[in-house]
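All protein chains but one are shown in place.
Letters A and B mark the chains as written, and numbering starts fresh at 1 in each.
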Amino acid sequence: MTTFLEDSEQRDITTLNLGPTHPATHGVFQNILKMDGERIVSADPTIGYIHRAFEKIAEHRPFYQITPLTDRLNYCSAPINNMGWHMTVEKMLGLELPKRVDYMRVIVMELSRIADHLICNGILGVDSGAYSGFLYLFEEREKIYDIFEEICGARLTTNIGRIGGFERDFSEKAFDRIRQFIKEFPPVMKDFENLFNRNRIFIDRCTGVSPITVEQALGYSWTGPLLRAAGLDYDVRVLEPYSSYEDFEFEVPVGTSGDCYDRFIVRNEEIWQSLRIIEQAMEKLKKEPEGVFHADVPEYYLPPKQEVYNNMEALIYHFKIVMGEVENPATEVYHAVEGANGELGFYLITDGGRSPFRLHFRRPSFINYQAFPDLIVGGLLSDAILTMSSMNVIAGELDA
Amino acid sequence: MSDIQLVDAPAGVEGSGFFATRLDKAVGLARSHSLWPLPFATSCCGIEFMATMGANYDIARFGSERPSFSPRQADLLMVMGTIAKKMGPVLRQVYLQMAEPRWVMAVGACASSGGIFDTYSVLQGIDEVIPVDVYVPGCPPRPEAIIDGLMRVQELVRNESVRRRGSEEYKELMAKYGIQ
Partner (left out) sequence: MGIITNQGILDKLNARFPNAMLEVSEPKGLLTITTDRETLPKIVAYLKEDASLAFRFLTDITGVHYPEQELPLGVVCHLQSMALNRRIRLKAFLPLNNPRISTLTHLFPGANWMERETYDFFGIIFEGHPDLRRILNMDDMVAFPMRKEFPLEDPNRRDKNDDFFGR
């Protein structure tokens, strides 16, 4: 027996506007959905609601002033952006960094990767209706904020490090906080996994939601946890190691079907692997000579202020660096780091001047999000919300 | 002895079974301790707001237990993050949908004045499109600063006259922004 709806000739297609201000979209992007009842027929995304013209600003700023801009790309894991930018400039200048600086950078980057995945998984819980997991994880994120604050002074938009290293050595307090974090975090993460991983409702909500094959994902230029959940173990840290990542032992978690549940589990596993890397880095730091926190490049790294006031050479270097009188080669560089969302690339063209001639950010959120309309067609609206959440689209990185 | 603190009663005349005070004071007292925010979070300041909402800094202590994402049911519009020119009309529409009395808090440098983004695509301060009551500087402001901003809004709310929204001065302010 057919219902009268199945009999009727014309199905009504409703247009639903999702965003740009919507509690479930994390950030400002709009989707105009055409829906047949609860099923989505098509989606038309509009982005650009927070376009801040980073690439244009970068052409008018000296290299060291671009770091605060990179902070605001993926602001949930700002240190990764900062380190990536510094490494790009160091590649352009051809600088070699001491191992200790590399290990310190690895600690900072892995902490911010943990912080980003905590937000993503916590918010995935909130979007599927489970608010408590988010509250537990945000406490841990506060601890990571405390570590960043001790190192560089800021919680969220850190502007951490300098071209050539760090601005100051990690204090004893910072090391204590890192050790305390390594000790206190695993039980909380296990609690969170107990709440979600084998939770019947969560599994029912998330499995089978927007699966994708590796071929399709590669076609969309996906990288990061999304591609790894689909089944390909592409990690920039493994394929093109930077900042001494080749000295570390860690695994790259890979999923099978690429659906929401796989992405959630891949991110959880990456948090554990990041914790492992941080422990190894703390061990390795003990073997390196103490007190080294920057490369010995006086032409590009600001001398300490006491020397500037007393030493003629330091004064001249300081003047040249701040006024931009240093000799930069005119070349082009592409450097990629493994951001929390995928391959974050910096394409820099210099012309020997004080500012870049052209700086382009290869933003993983932007490139990952273009698959979204194709992923949600045929699914329910609540599945579309979960898909958006599991893709971890950060509005700052989307629009740049 | 419990350590729950109650707000002091406003000045008034008390007798057996009644308490008389000014309507402004009573209404202001009730409103200021139950402000329901609309978190209009666009970028980095939104993450600091999430930290403020979390267990460590807890904005629910101030009465903002229910963040309302629907403008019709919200008292306080907290604009957190950069507003681009493309977003300006959307912000204005959200503000127009709020019912009186409504207050606006601009959180962060970008909402107050455009922040570090002095570019062709960023609105240099939301007070170009909507009237603002409290500005919270910072990039991003610490959760303590956001709570401080909320407390200043509470002070404004506590001391506001019940007739303000119908007064000539308020109508002039709205006319300046082109709002009827």
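Going forward, contacts are C-beta pairs under 8 Å (C-beta built on N, C-alpha and C of every residue); 3 or more make two chains touch, one makes a residue touch a chain.
Please read all numbers here as calculations on a predicted model, not as lab measurements.
In the full assembly, the chain not pictured is in contact with A, B, by the touch criterion defined above. Across A:A229, A:A340, A:I367 or A:A384, the residue that sits in touch with the chain not pictured is A:I367. Although one chain is not drawn, the whole complex shows that of A:F148, A:Y234 or A:F250 it is A:Y234 that touches it.
When the omitted chain is restored, the residue from B:S32, B:T52, B:T82 or B:T119 that touches it is B:T119.
Per the touch definition above, the residue from A:R11, A:R39, A:K190 or A:R358 contacting the chain not shown is A:R358.
The missing chain, though absent from the display, is touched by one residue of A:S42, A:Q65, A:N197 or A:S221; that residue is A:S221.
Residues 47-48, 51, 53, 55-57, 59-60, 91-92, 218-222, 234, 239-240, 331-334, 336, 343, 345, 347, 349, 358, 360, 362, 366-367, 369-371, 399-400 are the ones on chain A that touch the missing chain.
In the full complex, chain B touches the omitted chain through residues 85-86, 118-121, 124.
Operating definition for what follows: only the chains that are shown with their structure count from here on.
Note: centroid distance chain A to chain B, computed from Cα atoms, is 31 Å. By the touch criterion stated above, chain A contacts chain B in their complex at residues 20-23, 27-28, 48-53, 56-57, 68-69, 71-72, 75-76, 119, 135, 138-139, 141-142, 145, 155-157, 395-396, 399.
Partner chain A is touched in their complex by these residues of chain B: 40, 42-44, 46-48, 50-51, 54-56, 69, 81-82, 84, 86-87, 90, 94, 116-117, 119-122, 139-140, 142.
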